[in-house]
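Structure, as structure tokens:
The complex appears here minus one protein chain, its other protein chains still in place.
Just so it is clear, A, B and C label the chains in written order, and each chain counts residues from 1 on its own.
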Amino acid sequence: MIRVIILGHGMVANHLAVGIERIKQGELEPYGVPLAEYKLPYSIEDIDIVASYDVDQSIVGKSIYYAAKKALDSNIDIPRTLRDVYIREGIHLGSLEGMPIEAVGIEDKLGLNDALNALVDEWREYKPDIILNIITTEDGSPFNTLAKIKYTLENGTSNGISASQAYALAAALYARQVNPVAFINGIPMAIANDDAIVRFYEESGAVVFGDDGATGATPITADILEHMHNRNRHVKFIVQFNIGGNNDFLALTIPEKNKMKEKTKSSIVQDILGYDAPHYIKPTGYLEPLGDKKFISMLLEYKTFNGLTDELYIAGRINDSPAMAGGLVDLIRLGKIAIDNDIWGTVYEVNAFFMKKPGPSSAKSVSKIVAYYNLLKWLRALNAITISEDIGVPIEKMDW
Amino acid sequence: MIRVIILGHGMVANHLAVGIERIKQGELEPYGVPLAEYKLPYSIEDIDIVASYDVDQSIVGKSIYYAAKKALDSNIDIPRTLRDVYIREGIHLGSLEGMPIEAVGIEDKLGLNDALNALVDEWREYKPDIILNIITTEDGSPFNTLAKIKYTLENGTSNGISASQAYALAAALYARQVNPVAFINGIPMAIANDDAIVRFYEESGAVVFGDDGATGATPITADILEHMHNRNRHVKFIVQFNIGGNNDFLALTIPEKNKMKEKTKSSIVQDILGYDAPHYIKPTGYLEPLGDKKFISMLLEYKTFNGLTDELYIAGRINDSPAMAGGLVDLIRLGKIAIDNDIWGTVYEVNAFFMKKPGPSSAKSVSKIVAYYNLLKWLRALNAITISEDIGVPIEKMDW
Amino acid sequence: MIRVIILGHGMVANHLAVGIERIKQGELEPYGVPLAEYKLPYSIEDIDIVASYDVDQSIVGKSIYYAAKKALDSNIDIPRTLRDVYIREGIHLGSLEGMPIEAVGIEDKLGLNDALNALVDEWREYKPDIILNIITTEDGSPFNTLAKIKYTLENGTSNGISASQAYALAAALYARQVNPVAFINGIPMAIANDDAIVRFYEESGAVVFGDDGATGATPITADILEHMHNRNRHVKFIVQFNIGGNNDFLALTIPEKNKMKEKTKSSIVQDILGYDAPHYIKPTGYLEPLGDKKFISMLLEYKTFNGLTDELYIAGRINDSPAMAGGLVDLIRLGKIAIDNDIWGTVYEVNAFFMKKPGPSSAKSVSKIVAYYNLLKWLRALNAITISEDIGVPIEKMDW
Partner (left out) sequence: MIRVIILGHGMVANHLAVGIERIKQGELEPYGVPLAEYKLPYSIEDIDIVASYDVDQSIVGKSIYYAAKKALDSNIDIPRTLRDVYIREGIHLGSLEGMPIEAVGIEDKLGLNDALNALVDEWREYKPDIILNIITTEDGSPFNTLAKIKYTLENGTSNGISASQAYALAAALYARQVNPVAFINGIPMAIANDDAIVRFYEESGAVVFGDDGATGATPITADILEHMHNRNRHVKFIVQFNIGGNNDFLALTIPEKNKMKEKTKSSIVQDILGYDAPHYIKPTGYLEPLGDKKFISMLLEYKTFNGLTDELYIAGRINDSPAMAGGLVDLIRLGKIAIDNDIWGTVYEVNAFFMKKPGPSSAKSVSKIVAYYNLLKWLRALNAITISEDIGVPIEKMDW
């Protein structure tokens, strides 16, 4: 059993909760869960979401069933088991500012210090192994120094602290006081890329995976760039547009949040190609009727042999939240595996495959296909998967 | 120095010859040469094309300079050094049948046996290390048994033997009588996939790389499929069209040759995904004004998490012959490295990256990114590249 | 009231019947019906499908409700009213040969002459105003001469006669003996393009619209070509692929039927541009999981001002049968309007907008936007629409 708490109950949370229940009930194949074919120590059926947190007053106090019914397409059957899991009031710290949502956070009444303690007390009951941060994209700056973290905890000042950071600290306090925990950061805020947090987690007996779950255009771009690199094709430029109609794209129309995203996305070019090919890679806009199924569009032009130029156009429609949710199913299981193996701080091998901006801050991006095989190798080293099992992959791939 | 003989002097041969000379003269970056960034034992400058063979009477007896001038775009400057390299009459065996080309082969006058001997005699002078088969796509069946090869050589019967097979035998005879040689098969005919030929090469002190150089849509498809596989996204179907205006596409309008191609292309689906997703992957047509820059178009639909469906569209314009020529520059160097290391028969690690249908016949397709790192590993094992050199690749990638 | 008989009860027939009923019941907007916004003399609610004919033994004798339930997506609610409309056995004449369908035609037992008479007798009861031919694409040659038609009718020889031609003759006999009728030919067989049939219809008091309903890529191509023509952009080439998974695409894998289609499609290039730009425009393939939602892909390259070259890529997913069915809703109404106005033979203005190969045989293709305004003009001349009504179109458009 893996006990999970969700922070931020939006589309991703709904798809995650609903998808896991449907898999448990045998009515859904685990497509979109990267490691579903492998026999990990924990199966998808072992995952148990025990609570969710949000600040949107229209869902706080309601069940996940209620929220999923409201948010998801009517032809998805919402499992009844989700009637018993509730959405509690979480930390706001302005994370939904500018959005058309009535938001209240527990820190509004209690102040930050007491809010953190209140969370830890609640979690003492829920006993989570995994705390999953998938609140709407917000902006903020890393702590960078342990001193800043400690000052924050001592003074309870919410000044300049983002909701994600507050949650990350609460998780560390919980690890110190109650149980080891894995904090999974699915959004662009620097958590696994904040050296101070990683250090604090090492000290606290906690592990953090992050930052910014890789879901749509960016992983494809990474692998296409690797493809170009493997052939020494010289990329003249890359354009990558994407537009969607969910809350995350709406939030990105607020300029500071967009800048946050842009940064996590474009680091891949230099890292994978080895040179900074001119690029325009950013979330481009919001258009409500696109809903959660974003539209991505890319153009890549490169020099091939004998001085000639080729062009590649890629377009796609990608369900944003399910792509994230499928990855989270594995991150939850990997988080528990890390805990079981006393691995604290952060794990580059995990982050490199699942995240757009893999921590720690010194880490480079690699292509996703390379990251995938490095992840398998890491799992094998932990004896979490065995090479002997037939996984339908040619033996050449497995012979690291 | 690596001495190279080209069989089939079409667009690929022209781009290869011209590109190498321009790189030698320092006027061209080696873009499109996959391993150009690595310090292999042989540099591109070491390559020396000593002769080319064809059956098209409009170029036989002429220089490569003459042929390249006629075939390539007028804004490419043809190096004068190519005036001294000549195109000789080769073996036809009907390989250009149905094409609007006046073709005569040396076997038309000499019969097959004497033709093979004549070739070996000529090569005794040229002393090639590498023999490169890039004639127009033809059809034919593998020998399959050593007995069939030996019967052919003893009786000199050209019955049902294709030009590529005849050339492959001539190369083996040359290896037995003169010097070890690497035969590189860039076309769909089964050579490295013919167990009898591989066995005959082992006995002859020769090595063959093949079959069917991976140039355009197929390597991209392979890596996109790997990308899907890594996420356990369930591919509902794949469509891949491609159309071009060069002789290779013209040849594919002849149904038997098209079937040849189709087979080499679609094996990747089952091999990479682990299941045979419905697919339509074949060269689709010929349209003269597209020239050598083919148009590829793909649609891939897959199931993601929680039962939803995503779509991916890929279109591109790809210069067909330069893509092939860039890979051949490395295959030539790898052929010489194999010879230097007494490696006979065939080499899966080389074929898997460079070929659409990698030999030996029992081999599976893997994605190209996986094949790339396996190739680097093979080179490292031969001490042909060293891990210490800084190649701009994150260390994680290199730690096989 | 307009009484309609359908010939060929496939996907198009199902969408047509279901769509009309859903519009009647007010649960569906008439999207995809070109003239729905105009107040024609007949509304969509006036359409009454009285019978359907097919040779597929798995549906002959069953209701349209039964057939639609089997064929359409389960999330489309099939109206109960369709339980009372039946599918009768029609003429086969080999039209489904090569398809995986058990097909029997009434002519198998009766011979052609008696089969035609039997049809006319049945129609005497049904009293159709409109007979709609939407059987699977078949091949065949036009009659070309009245003599050939009369010989066929006198001798009852089915030799070389296609099912569509037999149906077209039956419709003419019905017009002579019973009531005027409009025969709408939605498939590539030359009916409105067969001068002999048009002449025979004039004599018979019948009108034919055809041939080959314009549904997907071709109308878009026509309008894009017009767009190029309007700017005097010189089209260097056009590629247009399309692939689908319905019976019509399956039929096109049979080479003769494909050739039929190719011809009707590519006449647009010369007609609209004024020169025969090199093109590859043909149905490309069949892939079952695409179903009725075909994939189209185009590339168009053209010369712009000052000698430069632009490129345009178009891809799409288009529901094939609903596109056809929406047009048929109007063709049915236009057929009745023609009858009411004693218009016999064929009507270019109607054909030019709705058909890929508009009859009569001497007619040229025009772009669809031009054809649309010519159609409005034709309707205005018949007082079938009035310019005074506010249709949300700028007045400039209406000032023909």
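By definition in this document, contacts are C-beta pairs under 8 Å (C-beta built on N, C-alpha and C of every residue); 3 or more make two chains touch, one makes a residue touch a chain.
What you are looking at is a predicted structure, and each value in this text was computed from that prediction instead of being measured.
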item	value
Candidate in contact with the missing chain, chosen from C:196, C:220, C:254 or C:382	C:220
Options C:233, C:279, C:336 or C:357, residue touching the unrepresented chain	C:233
Residue among A:92, A:227 or A:279 touching the omitted chain	A:279
Touch list for chain B against the chain that is not drawn	75, 313, 315
Interface residues of chain C (partner: the chain not displayed)	15, 18-19, 22, 28-37, 76, 219-220, 223-224, 226-227, 230-234, 271, 274-275, 293, 302-319, 322-323, 325-327, 329, 348, 352-353, 364, 366-370, 372-374, 391-394, 396-397, 399-400
Contact set of chain A toward the excluded chain (per top definition)	236-237, 239, 241, 243, 278-280, 282, 284-290, 295, 297, 299, 301, 311, 313, 315, 317
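The rule is short, and it goes like this: only the chains that are shown with their structure count from here on.
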item	value
Touching both chain A and chain B (chains)	C
Interface residue overlap between copies chain B and chain C, same or different (over half shared)	same
Chain at maximum distance from chain C, centres defined as averaged CA atoms	A
CA centroid of chain A to CA centroid of chain B, Å	42
Rounded Å distance between chain A and chain C, as computed from the means of their C-alpha atoms	51
Chain B-chain C separation of Cα centroids, rounded to whole Å	47
For chain B, residues that touch 2 or more chains besides their own	311, 313, 315, 317
